[in-house]
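Report on one structure; see the data block that follows.
One protein chain omitted, others in place.
For subunit A:
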Amino acid sequence: MLEVAALRAGYGPIEVLRGVDLAVGPGEIVALLGSNGAGKSTLNNNVSGLYRPFGGSIRFEGEEITGASSMHIVKAGLVQVPEGRRVFPNLSVRDNLELGSYRRGKPHRAANLERVLEIFPRLRERLTQSAGTLSGGEQQMLAIGRGLMGEPRLLILDEPSLGLSPLLVEEMFGLIGRLNRQGLAILLVEQNVVQSLALAHRAYVLENGRIALSGSAADLARDPDLRRSYLGH
């Protein structure tokens, strides 16, 4: 579905990603793990078309999307729920969700809105409230809901558990599993190694702009190097 090959990317003269290969297949949850500064968000933002890569290739469903605009990539069905939510604070919850189908999924806007509100009943209660007044957890729900409004074929979730209480983190991972069981492919970008590996089918570990480890999530969970670096034992 998504194939990233030898991707090099960064900002100005600084190269952050130095040849990354990564793939997500249909129906998979793939976890992308790594500490702060490893290049996870750089990877996302290049895949989503916010930045133009230095080199390498990104293909989505067989189509070359390297350097394509974010409009084109959303239109193709690759939707990112960004780190820090990036909801529209001055717009109501409803308007935020409706804008999720600005480029894609507009014909089914009403039905999708109903579906998102069933997944997140909290958002239904807050429908007319402006998004800036929501709590962090609610904003995260809104960001995911807005992403779902675009009828994604592949959803990139960048640190969905960041800043949430442990209980909400549980809920969030439960939700990601449910969305996936409905057939949605997910690239889960996380620092939360244990829970991500428990949920994902496969995983990649990004270190200093390169893939340091990759394999099935079960194998990686037993990997002694990974355990030492991220779990401390």
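Assume contacts are C-beta pairs under 8 Å (C-beta built on N, C-alpha and C of every residue); 3 or more make two chains touch, one makes a residue touch a chain; residues count from 1.
Going forward, contacts and distances are computed from a predicted model.
Engineer: Per UniProt, what's the omitted chain called: "Branched-chain amino acid ABC transporter permease", "Sorbosone dehydrogenase", "Sulfur compound chelating protein SoxZ" or "Zn-dependent aminopeptidase"?
Structural biologist: Per the UniProt record, the undisplayed chain of the complex is "Branched-chain amino acid ABC transporter permease".
Engineer: Which of these, A:Ser57, A:Ser70, A:Gln129 or A:Ser229, touches the one chain of the complex that we don't see?
Structural biologist: Answering carefully, the residue with contact to the hidden chain is A:Ser70.
Engineer: Given the contact definition stated above, which residue among A:Glu3, A:Asp95 or A:Glu171 touches the chain not shown here?
Structural biologist: Of the listed residues, the one touching the omitted chain is A:Asp95.
Engineer: Given the contact definition stated above, which residue among A:Ala5, A:Leu50, A:Leu162 or A:Ala198 touches the chain not shown here?
Structural biologist: Here the residue in touch with the unshown chain is A:Leu50.
Engineer: Out of A:Gly39, A:Gly56 or A:Pro82, which residue would touch the omitted chain in the full complex?
Structural biologist: Going through A:Gly39, A:Gly56 or A:Pro82 one by one, A:Pro82 is the residue touching the chain not shown.
Engineer: Mind pulling the subunit A residues that touch the left-out chain?
Structural biologist: Against the missing chain, subunit A presents residues 48-50, 69-71, 73-75, 79-82, 85-91, 95, 98-100, 102-104, 146, 150.
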